[in-house]
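Only one protein chain is missing; all other protein chains are in place.
In order of appearance the chains are A, B, C and D, and numbering begins at 1 in each one.
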Amino acid sequence: MQVNGEFKPKIVAFCCNWCSYAGADLAGNNRLNYPAEVKIIRIPCSCRLNPMFILRAFQRGADGVILCGCHPGDCHYTTGNYYARRRMTLLFSMLDYLGIERERTRVEWVSAAEGAKFAATMNDFVQTVTKLGENRRLEDLRCKK
Amino acid sequence: MQEVKQKAIELLQSGKVQRVLGWKTGEFFYDLTPAVFETVEEIKKDFVFSPFCGANLSKYLIAESRKEGKIAAFLKPCDSYSFVQLLKEHRIVRENVHVVGVQCNGMCDIEAIKAQGVKGVTAVRQEGETLVCETLYGEKSVPYAAALSERCKTCKSKKIVLFDELLGENGEDDPDCGRFDLVSKLEAMTAEERFAFWQQELSRCIRCNACRNVCPACSCEKCVFDNDTLGTANKAAANSFEEQNFHIIRAFHVAGRCTDCGECSRVCPQHIPLHLLNRKFIKDTNELYGEYQAGADLETRPPLVDFTQDDCEPSVVYTRGGNGK
Amino acid sequence: MKKLPITELDSFLKSLNMPVYLPSDDPSGQAKFTRWAEGVQLTQQLNTVRSAKDLFFPQMENLVDFKVQDQKIEIIEHRNVSENFVIFGVRACDAAAFEILDRVFLSDPVDGYYKERRDHALIVTMACSAPEETCFCTAFGIDAADPKGDVTAWKTEDSFFFRANTGKGEKLIAGLADGDESAVQAQQAQTREILSKLPNGKLDLTGFDGAHMMEKFNDSRWKELSEACLGCGTCTFVCPTCQCYDVREFNTGDTIQRFRCWDSCMYSDFTKMSAGQPRPTQLERFRQRFMHKLVYFPDNNDGVYGCVGCGRCLQKCPIHMNIVKVAKTIGGEGNG
Amino acid sequence: MMHRIGVFVCWCGSNIAATVDVKRVAEELGKQPGVVFATDYQYMCSQSGQELIQSAIKEHALTGVVICSCSPQMHETTFRRTVSKAGLNPYMLEIANIREQCSWIHKDKETGTEKAIVLGRAAIAKVQLNAPLKAGETPVTKRALVIGGGIAGIQTALDIAEAGYPVDIVESQPTIGGKMAQLDKTFPTLDCAACILTPRMVDANQQENITIYAYSEVEAVTGFVGNFHAKIRRKARYVDETKCTGCGLCTEKCPQKNVPNEFNLGMDHRRAVYIPFAQAVPKIATIDANYCKMLQEGKCGVCSKICAAGAIDYKQQDTFVEQDYGAIVVATGFRPISMEKFDEYAYSQSPDVVTSLEFERLMNAAGPTSGTLLRPSDGTHPKTLVFVQCVGSRCSDDGRGKPYCSKICCMYTAKHAMLCREKYPDTDVYVFYIDVRAPGKNFDEFYRRAAEEYGVHYIKGQVGKIVPEDGKLKVQASDLLANEQLHIDADMVILAAAIEPNPTARSLATMLTTPMDTNDFFTEAHPKLRPVESATAGIFLSGTCQGPKDIPETVSQASACAAKVMGLLHKDRLVGNPCIAQPDELMCNGCSSCEKVCPYGAITYADKEFRTFEGMKVRRVAQVNPAVCQGCGACTVACPSGAMDLKGFSNRQIMAEVDAICK
Partner (left out) sequence: MAEYREPLIPMLGVVTAIRTDTPDVKTFTVTGLDGKKPFVHIPGQCAMLSIPGVGEALFSITSSPTKEDALEFSIKKCGCVTDWLHAMEPGQQITIRGPYGSGFPVDTDFRGKDLVFVAGGIGLAPLHSVINYVRANRANYGKVDIVYGSRSMQDLVDFDEILNEWSKEEGITVHLTIDREQPEWKGHVGFVPNYVKELGFDTSRTVVMCGPPIMIKFTLAGLMELGFDKSNIYTTLEMKMKCALGKCGRCNIGTKYICKDGPVFRLDQLDELPDEY
């Protein structure tokens, strides 16, 4: 999205309820700033993230999608993030294979105690995606007005 | 080849099976159709096993094995992998199927023959390593190797992984078949080149669903792309996004389940090399999580429903494969 | 008859000053109708993978948009008006298919989207010189050596020959030099010779008519014919005469786009309702497709079959089941 | 179908209203499809705020509610109750987090407002697809498992047991008692640790509701709140517990004398068969298989010969106990960090540099020196003692220490210094500190007594280097207040080593699916409001496994933890989480992918007959046990056909949120 001639990416952040969503809350508690372009969707666990949701986000105009979950080994459901890790690794690799910028997708493990890491991650991700510019390779023009 | 037909007759005659799943003659020599035979007469008249029996018969057994009586199925190495994978997913009733393994020397493809400049082919005969084609424009010869279908040029295995009886010798895996060469080649390109390549390929998709409907792994009761209530239905490839979306998600859904039988690419009317998507997943899982061949056995956990605590992180994608952004 | 050296095709097409679509090989080596521009070469292949119907009946087109706000609905019509364009190099079978499509879309109530494009199109057909074994246009009385269209073209070693069939066509080639017909006649003779040898060229369709509807419908052999059918839409989508469509909606987040897209009677959800399914198995769906082409359509359309013998389904069906096999199994005695 | 949605935008005083234009948010969201009422209010969570919501539900016949407020982690439960009281299903509520995710992080009001609107829109889109959900119920096993038998575990177990519920304590060491048993005196009262701890240990042993599994480890835990199942490994002691009388004869006669005594931190030796200390509970001998000649070489058998009870059993194997529990308490405690990386303090070079816990043993009557303070190197009486505070604590730089304050060091150092000066008035005692932190009851007085009455030299400053030289420890330090370099020739140096969680806690956390912080302390469900519960329902935290604590704090937390456990065990049935997986049988392929990724074994398969347009068909379909499913959603993605969906986080709901956010 262009705002006053400046590119503002749309970022969807899927956060697991137990660690990363709480981590985002902690970032808020500590007033750690990160760009408003990041919008969080709460999911119970990183393993709830269906690749279809990621593609849907890109279709609907997202420029970057990030998944945050508990650190491997710390999943509230024991093993969810292990599955998420494999799924996302393969999906990202496939997107890359299709020539879609690999930097538009990311997975980051953020615990409930890592408010600062959450903010830093989001700052960095927004910066990365801003540099890439608008998502052109996985876009649906019908959704862009 | 007569041996196969003879076996079919024998099985039916002995009462061991009530039906036989095989291939039926067509108008020409190459347009064979999978068919269920119920009588010896039908077999004698129409049953055929030839280098044009490319169609993978395993998927038919989902429905056929649920019918009354036992069915004999002639499975080539490729088909046998699909068969085992379907068994693993509880889609086939094993007791109702008598599997006859048939060896395969690589299946031919009429389009490969035509790509050699041979037109109007009406009949063919094999003379050693050569196929002699009768055409509307006279006789033409094509080397057998050139007539091979694309997937058979990089055959991963001539092993029939499961059978009740075997015709001929069983074969072996070929780890050096080079089936990932094209994937590697693509990986080595820049992202721009890859994007251009796939745009070019996928833009031809007409969403006829042939790839999906032929795929033994795509045997869902209802496909997500047909599912209006789920909100994921997607009928026509309206634009490049929907082309990408369909093929990415389809490949993802069969990841770890795809046996690499190559039917998707065989049936694509637009010649989109769809197997290169599936092979990418296979190559990735092999490299990242250890060698895994879907359909090779009934026990091993497929990579996507498995994990180890020290799996690589998704960020591995940022650093591996491809040389540029 | 007009004549144009092959080397001058580009300058001729350029001189037409309107969009021209012609079969050209894409990077994968398959022919498809492509908008001509400098460098776009006419294919050497017999025909395109997808038929020419796309140009009048695209796989997907937006019909109308809606904006919904509370209880109010706004209808946004945004249909583009077509400009005149030329379809160059249409084979006889595909040209014949246009007439079949016309019977559907131009009959009352007229489909404006189709008509708009049809009215603005100028069709230059191209006679065949090297039919494939899958061709059986002759079974439908189509002469591949002398196709219809506004202009008929023949391509020889070094030249194109053009003959105008309509006033529109006349204008199109008015600027070209006259040529000698003998080369064309020679080619036609040669082509007809091959056509007469087509393996399915004499497909006997007697008995495929309204009068035999119930007999054909209830034939027990539909089961074996349809048994292996995958229920995909390949035959439908490559067919030049298939025209079933679906009307669906897409929510862009801003507007609701109502679009039309190709559909296939082979699909399991084609007639599925929440309350019932009149064609529950692939047998009924498979039968519908062929009954429609061979019985229902001719019965409603002065005996014109819904098939032009282009042979695409023979080439493309993943399991090699096709209208020829159906006609031979269910149909006339003359099929041997 | 459209819901009638009410939107309630909370100001949270100025917390939200300062950087988000709440009026505009309410106004904009009021225009969204389906929204029939939108308003803003100062505190939605207040009594009157909740009443506002309830009356709007009734007045506008709302079927869905969106509250734009603080994080759902904060008040989702509150508001669910609110709407429920107004007759709405509690799951017809969605919260847009416009405080933590918006007003608190965006300083620009326009930015904050725009984002708040988008977040509200996503919540509206989601609630539009919400369906009323009803939670299932499961019974509660009225038995608790306490992992760790230190003072925290003992106290928790005693409190629960006294309330009438059976409790099992699992302790990895041969005796309960934990770190407190190794302490000499306790601050700020200077009473003897053993004198106050051992009666509690005996109580635990005698309480009929308590079963102590000492020398045991938790092997595996499955299940969920109210319905855990644990497998406990009882390590072989090679001594029959039922026969051993604890007479201790074997521990005197065993010929293997050179086993480092871990109770005295390796500063003296014990036998291969041993009882850790006199007051051990259970008082049963244990054979250390690593040192026992009989077990190692098959030669000896002395203990067996002299044991009158015939309790020695060299063939004993590990055994397993399996038990169901309703609640699990983690009380795994702490240990001092290793001093190996702190070369500058010469811990590895000189035996006269000791940690505070070692010092504790050196002062203790049951310790290696029987309570006389002697230099470990030469057994002489030390004259000059230097205490170094914060060794490894508050250490953020180099990864060898811990970033946090270990909390107890200031006080025990004051205790040590004081005891030292009291017992040996001839000593010079120096304490080097960064700050003295003494905020507890009577703590500051205690520290001041040490400095003022006992003449302990408190020096604000850091010890830079300690060099052993000529039987002395050359201490180089800086006095920050006097701004000068000090050189002290010390006889002993005592390091206040930072404490860290028990290293076995990490694997336990994985087993229990309980989150830990980066330091491996267990994370409490809420830092302020739920300090003794872990984020995993039914798992409670007692003592230092949650963070550094002194004894009084540990005991009070242990009792609080017991109260929470009792509250849980008191219930007969638990209302579950209704946001669980649900398969659409009509779409299910029965392929077993979902079952493979379910961490709880909640998915089974059944052959069912279905009426289809093609006639009756038998298919294998997945079934979810609602009592066992915890709602992670792993199965929903493993399912290729999308037959498996998650209630409350359905595919359509999440996609609707995606659509709304990207719009």
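By our rule, a contact is a pair of C-beta atoms (placed from the backbone, for glycine too) under 8 Å apart; a residue touches a chain by one contact, two chains touch by 3 or more.
Values in this document were obtained by computation on a predicted structure and should not be read as measured data.
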| item | value |
| --- | --- |
| Residue among C:5, C:29, C:112 or C:141 touching the omitted chain | C:112 |
| Among C:6, C:37, C:189 or C:214, residue touching the chain not depicted | C:214 |
| Option touching the unshown chain, where C:32, C:292, C:312 or C:325 are the choices | C:292 |
| Residues in chain C touching the chain absent from view | 63-64, 66, 68, 71-73, 75, 77, 79, 104-105, 107, 109-113, 210, 213-214, 217-218, 243-247, 249, 251, 256, 258, 260, 263, 265, 270-276, 278-279, 284, 288, 291-292, 295-296, 299-300 |
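Everything that follows uses one rule, which is that only the chains that are shown with their structure count from here on.
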| item | value |
| --- | --- |
| Between C-D and B-D, the pair joined by more C-beta contacts | B-D |
| Separation of mean Cα positions, chain D and chain C [Å, integer] | 72 |
| Centre-to-centre distance between chain D and chain A (centres being mean Cα positions), rounded to whole Å | 29 |
| Contacts with two or more other chains, residues of chain D listed in rising order | 597, 638, 651, 655, 659, 662-663 |
| Interface hub residues of chain C, defined as touching at least two other chains | 250, 253-254 |
| Sites on chain D touched by chain A in the complex | 71-74, 97, 99-102, 104-107, 111-112, 114-115, 118-119, 122, 506, 509-510, 513, 515-518, 523, 535-536, 579, 597, 599, 630-634, 636-638, 646, 649, 651, 654-655, 657-659, 661-663 |
| Touching residues on chain B, where the partner in the complex is chain C | 26-28, 30-36, 55, 60, 110-111, 115, 119-122, 135-137, 200-201, 204, 206-210, 212-214, 226, 235-238, 263, 266-267, 269-271 |
| Complex contacts: residues of chain A adjacent to chain D | 10, 12, 18-19, 21-22, 24-25, 27-29, 31-34, 36, 39-45, 47-53, 56-57, 60-62, 70, 73-80, 83, 87, 111-114, 119, 143 |
